[in-house]
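I have placed the structure first, in the form of structure tokens, so that the comments after it can refer back to it.
The complex appears here without one of its protein chains, the remainder shown in place.
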């Protein structure tokens, strides 16, 4: 049972990897960007667990900036994904402009909240 | 004729009167003396002369003189009143008990001397001031062990008492050696009344009863709870002296020698003169009158007074306190003046240090609590006028830009936020280039 499930898992990961390898490069870049943001967020969570929550607003803004970046990047990824039928009439340029606007607002707020 | 003289005197004293109204000179100047008969004026001349020699302007009137008046056009004509009229049932003119009490309530001083058979009027005035004379009109204070040995009468109503109030402010710094001769009615005080003080109390063996009749029931007043002379300082700092004996003030008592029964020392002169001279100085505000001014506070390192403090500010506080010496304001020196920084309860309580020139100062940190605070100086010391000063000052929390910034512990978060921003730019570039 255990072996079969681990074999299944291996199969699964192989299938996942091959399926993922087929995604276009620009989506992969976005994925990398998301991974970077999530990783930074995790580091901060570990850090706050170590040193305590004194400058809580800084922690919040730090983590939320990462989470926000990740979420917005995911949104962008959804919109520029050619396979996604829902957004066929949404031009990638428009999607990217929205993304930039959203990020500007996000970072403005973060700057306000950081200090 | 006397009226004319009075008016003339009044006019002559106008410059003096004008100055005497200012709070800068709290000592009384014009004193109205109400007498039962003018014989008292001569029989008590020593006391009156001591007042006159200190600059008081005494106006003698019979208590039932229909022309006497305490005030005219809403202005009081006198600064103090001496009632040496224990038997008067009605005052003349517009004066009555209520008028006298109003006189006190507007900040003027009063000396009341009662005696055996004191009238209801005098008793009522005394009661209003917190002094209860023995109900029995014929009662006197009798002391079978503390009587004055020089007395010839055998009923021991002439008492030699040396149980003074322990206050240099009230009785002067010079110790009164000789006992005080007293013959008259005793009174009691409500122990919960904080305003009234026993200046002279009877000895523990004293009691108050009618010496002429046999004692049938236990006397209502006994022992040292009997007060012979009391002083009262009202809340507005008006001072009142109530004595159970008019003869205490008389030349006879002032001059007579005294030997307390059972005591070997015989004093040439009773303590009465010194006692009443000192006491009258106190009553007429020649001693123990304080004033506070220049309540100032400011932040450390600044000199102007702010309209609001911030929590945890360091501030300096100072106040000036002076005492009236009878002729001028002298710096008051004490080590027990305290300031409270008060909001419902004192958050800071500090004893002020003084520079010996009347200035008291301290510095402290504003507590970590915001609200509307008060600087409070409440100084109530036995014999002194009470000082109660307060100054309201709000204390605010930090402004939004007064909090700490760039906390080292938060650097990773700053780093994360800025790396996200940098990442955003890099990503934008890459994303656009890739397309």
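The first chain written gets the first letter, and so on, giving A and B; residue counts start at 1 in each chain.
Just so it is clear, a residue touches a chain if its C-beta (ideal position, glycine included) is under 8 Å from a C-beta of that chain, and two chains touch if they have at least 3 such contacts.
By definition in this document, contacts and distances are computed from a predicted model.
Peer 1: One chain is missing here; what is its name in UniProt, given the choices "Pescadillo homolog", "Methyltransferase-like protein 5", "dolichyl-diphosphooligosaccharide--protein glycotransferase" or "V-type proton ATPase subunit F"?
Peer 2: From the listed options "Pescadillo homolog", "Methyltransferase-like protein 5", "dolichyl-diphosphooligosaccharide--protein glycotransferase" or "V-type proton ATPase subunit F", the omitted chain resolves to "dolichyl-diphosphooligosaccharide--protein glycotransferase".
Peer 1: Touching the absent chain in the whole complex: find that residue among B:343, B:407 or B:421.
Peer 2: Final answer for the missing-chain contact: B:343.
Peer 1: Touch as defined at the start, partner being the missing chain; which of A:29, A:43 or A:75 qualifies?
Peer 2: A:75
Peer 1: Write down which of B:49, B:117, B:190 or B:434 is the residue touching the left-out chain.
Peer 2: B:190
Peer 1: For the full complex, which residue in B:185, B:234 or B:339 touches the chain that was left out?
Peer 2: B:234
Peer 1: Considering the whole complex, not just the chains shown, which residues of chain B touch the missing one?
Peer 2: Output for chain B: 23, 26, 101, 104-107, 124, 126-132, 135, 189-190, 192-196, 232, 234-238, 289, 291, 308, 343-344, 370-374, 380, 385-388, 392, 394-397, 399-400.
Peer 1: Considering the whole complex, not just the chains shown, which residues of chain A touch the missing one?
Peer 2: Residues of chain A in touch with the missing chain: 5, 8-9, 11-12, 15-16, 19-20, 22-23, 56-57, 60-61, 64, 67-68, 71-72, 74-76, 78-79, 83-84, 86-87, 90, 94-95, 97-99, 101-102, 105-106, 109-110, 112-113.
Keep this in mind: only the chains that are shown with their structure count from here on.
Peer 1: At what distance in angstrom does the C-alpha mean of chain B lie from that of chain A?
Peer 2: It comes to 79 Å between the two C-alpha centres.
Peer 1: Residue numbers of chain A touching chain B in their complex, please.
Peer 2: Touch residues, chain A against chain B: 25-26, 29-30, 33, 36-37, 40-41, 43-44, 47, 51, 54-55, 58-59, 61-63, 65-66, 69, 73, 92, 96, 100, 103, 107, 110-111, 114-115.
Peer 1: Can you check the complex and tell me which residues of chain B touch chain A?
Peer 2: Listed in rising order, the residues are 405-407, 409-410, 412-414, 416-417, 419-421, 423-424, 427-428, 430-432, 434-435.
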